[in-house]
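Only a single protein chain was left out; the remaining protein chains are all shown in position.
Our next item is subunit A:
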Amino acid sequence: MYFWRQIDLTSARRPVLLPNEVDILVQDGVGLYDGRFKLEGYQNGRVYLTTHRVCYVDNVQPATHSVAIELSQLNRIQFYPGLLRSSPKVSLYLLPPSSPSTPTALSSTRPISPVVAALQVQSLDREASPTISRSHSPDPNASFNWICPICSFSNSMKYADVDGHLPPCLTCGIRPAISVIEQAKEARAKASNVSHMYPVPLPADEVGFSCPRCTFVNHPSLLQCEMCGATLISKNLPPVLLDNAMNDLVIDERYPPSPTPPGVRYNDDDVDHVKISFRAGGEKIFLDKLKIVLQDRIWERKTRRKGAAGAMRDKHSRTSAQSLPKLGIHGLETQSVRERQRNVELMHSLTDLESLMRKAKEMVSLAETFAMRLSNAPGVPAEARTALLQSSEALSLSSPIVMREMAGSGDETFYAELARQLAEFLDSGVLVREGGILTLFDLYALYNRARGLSLISPKDFYKACSIFEKLRLPFRLRKFRRGVIVVQEAYYSDDAVNSMLMDWIVKASRERGISLGVTAQDVNQRFGWSVTIALEELETAEVSGKLARDSSVEGTRFYANLISTFEWNWKLEVFHER
């Protein structure tokens, strides 16, 4: 479980995506393996492939058993097509953990097993090797080879030359792209620095050594940990012995339910990869998409872009707060550059629809900045402000649009994903704005507007909505007598809604006198439900006998039903007979 990190989920039990992260593929019915062993409790879930991560969300215990691996940690992948009863599997071989290339700032994840992490640090400490961080200070005179993409000649190059201008290929004379050099450099670093790539994070005073279990730094003369009583491993042990001691510990900590007899040695092959088992198919598509993602290396690009965008946003917030306007020629220059960029973006986006789709994200952020500026600027009419705010809301879903291509195999996964996104969409305040109940066609219109250009068919939409309850999402469909279908929060039972309505009507008729009933419009104003829904609710109450209607030329009003309970003994009251 060491490689997997716990992740946060949305209310609809989808992974919370990082900034700029995009969903690519979802596949249901997968299980996880760590090395060769099944991970207990992680055998029935969905795997999400995004541009940054591979996420696993458990179907049974989504809150506690949802984990992810960052793609930047991947070394290579391997595919096992499955045989007889064994399902197809994709093995993800990972870079050794805590390697400097891991962008730990990428997410707010935490390691699941700190004990093993402590062990790793210990084992690294023992190597007592020169602690060179490969990305920060490689020997400038060392050289590495890069392969020319044109003629595949292996050129040699010194580290010192990388920052200067790039030399052309020695045989064909074509200058390589910087990315080729970067990759070659990393490959070289990986190959040569295995033994000394980890900086040692131990404190300077090395008087004691830390416990492998609780990391408490004990006095060197102790054999057992002062805090937890674990057996301490001496630094001076021969490496073979130490390896054994280490592995035993690792086995103990990591695979308590494993039926393997103690003392079996695990080679490195077992612990540096994880497997995803595809029990419901979809492994081929997953593999293809994963390869594409790994080629694109979007996570690197995006983090770089994010830096620039973040700086830009900082700038915006500063100018909007009007506290620190940037001064001087440099400020003017950057501003004009930015203005030009924005103009170009606008022009590009309007050339045709396809590019508008591609530019949608930039457009949304632009709209947001406009809205922010307007909201701060005085003298802007309120309608303009809200209109702009709503339009930028309508443009953007909180997560990338669920497409049919995204679902790995079978329509069911697609519908489930669609239902989850719908739930997120409803949760984002749409349902609250509509008073907790929304007709299906209103939701269809709202959701499709939010999707922008990749519209969804009513059939798919209805299928997604009808599995809300199956997926245990907090919404449900409700069909009224006359066939109107609405979406409402699951914890609102029909009776609860009805009694809420009745309470209000009884109170209102007491306040305003008996001669005034309520109309569907009154209910619409009071609860925010649409008039159709209000009427349906009123009629539901009427059918149950709680309301009585009064139809006149002015329309239909509803009153608390006095007719059913009214008793009149006319012989006694009018004629005073017994």
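Please note the rule applied: contacts are C-beta pairs under 8 Å (C-beta built on N, C-alpha and C of every residue); 3 or more make two chains touch, one makes a residue touch a chain; residues count from 1.
By definition in this document, contacts and distances are computed from a predicted model.
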| item | value |
| --- | --- |
| Protein name, per the UniProt record, of whichever chain is missing from view ("LAQU0S05e05710g1_1", "Ribosomal protein S35, mitochondrial", "Vacuolar protein sorting-associated protein 35" or "ESCRT-II complex subunit-domain-containing protein") | "ESCRT-II complex subunit-domain-containing protein" |
| Among A:G45, A:P88, A:G282 or A:G517, the residue in touch with the chain that has been omitted | A:G517 |
| Residues in subunit A touching the chain absent from view | 514-515, 517, 542-543, 545, 548-552, 557, 559, 561-564, 566, 568, 570-571, 573-575 |
